[in-house]
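Every protein chain except one is present and positioned as in the full complex.
Presenting chain A:
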């Protein structure tokens, strides 16, 4: 007769009564199965030892803790002023957010633009969850067709010529920021993403829900840039202030709408449900990008730069502050080792020279 499978042998170790008599009797008389069984037993013993953990718990204390948490979670929250939707730039972003490509152009052929960065709303998530978000490469193929090639150029004029963008002009530098700026430029980036269900399931270690029809054959072209930045040194010679802009990220699809794909990706197991829910909500706004704020290390608030709504981020302790605002299809940024007041003043006073 045929030999029982590995699963039967394994169960025979733990629950012999759960194995059919015919299999049990076979193993008793079969040298080969006896050997396989011994191997299985050795592995089981080793792993049991490796996983063994004697976790004594105080159930009463644990119940008190849970009761307190449930009561707190249900308590009415103090009224907070409603913040207006944030309209700012893109920063960031992680995993799925890599989908937010952007850039001018490229709407060639039958590509149609379905997404454009006009709003970014802050979402606060635990820092660890940022790490947890899977890279897009794990969900399919991501082909970089052009890279930013960030480089120094000699002056503002060259920066403008290299990018076609206006350069920042600041007449009143913050205290501690000195000298002439150096200029950096970067070309437009373009990546092409195509979803692959098998890769996604492998990455997540489990079957995933049926993808939207057509997703597997859809290519998403993700672009951002070009961009430029002026960087001023501080008294120590280290960079103290940076002001720059980049053409806002955009996503193009030749099939399934980008937002459909994004919502599907966000619904996959492995993403924290709280974050996925927030992101799904944002997609309804059309054009709102998630701005990920690292909890505990950054704080944010919203304000305005001119007429443009802006988001200000600062690190814990205020060592670094950055303000982002979106205007006329550009993501603008001003940041440095300055207070939030200082970067906001710089942002408001920045003029863009063509």
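In this text, a contact is a pair of C-beta atoms (placed from the backbone, for glycine too) under 8 Å apart; a residue touches a chain by one contact, two chains touch by 3 or more; residues count from 1.
The criterion applied here is as follows: contacts and distances are computed from a predicted model.
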item: Name of the absent chain as recorded in UniProt (options "Cobalt ABC transporter ATP-binding protein", "RNA polymerase sigma-70 factor (ECF subfamily)", "Fis family transcriptional regulator" or "Sodium/panthothenate symporter"); value: "RNA polymerase sigma-70 factor (ECF subfamily)"
item: Hidden-chain contact residue, picked from the options A:28, A:43 or A:161; value: A:43
item: Residue among A:65, A:151 or A:351 that touches the chain left out of view; value: A:65
item: Footprint left on chain A by the chain that the document does not show; value: 5-11, 14-15, 18, 40, 43-44, 46-48, 50-57, 59, 62-63, 65-67, 69-71, 73-74, 126, 128-129, 131-132, 202, 204-206, 269-270, 272
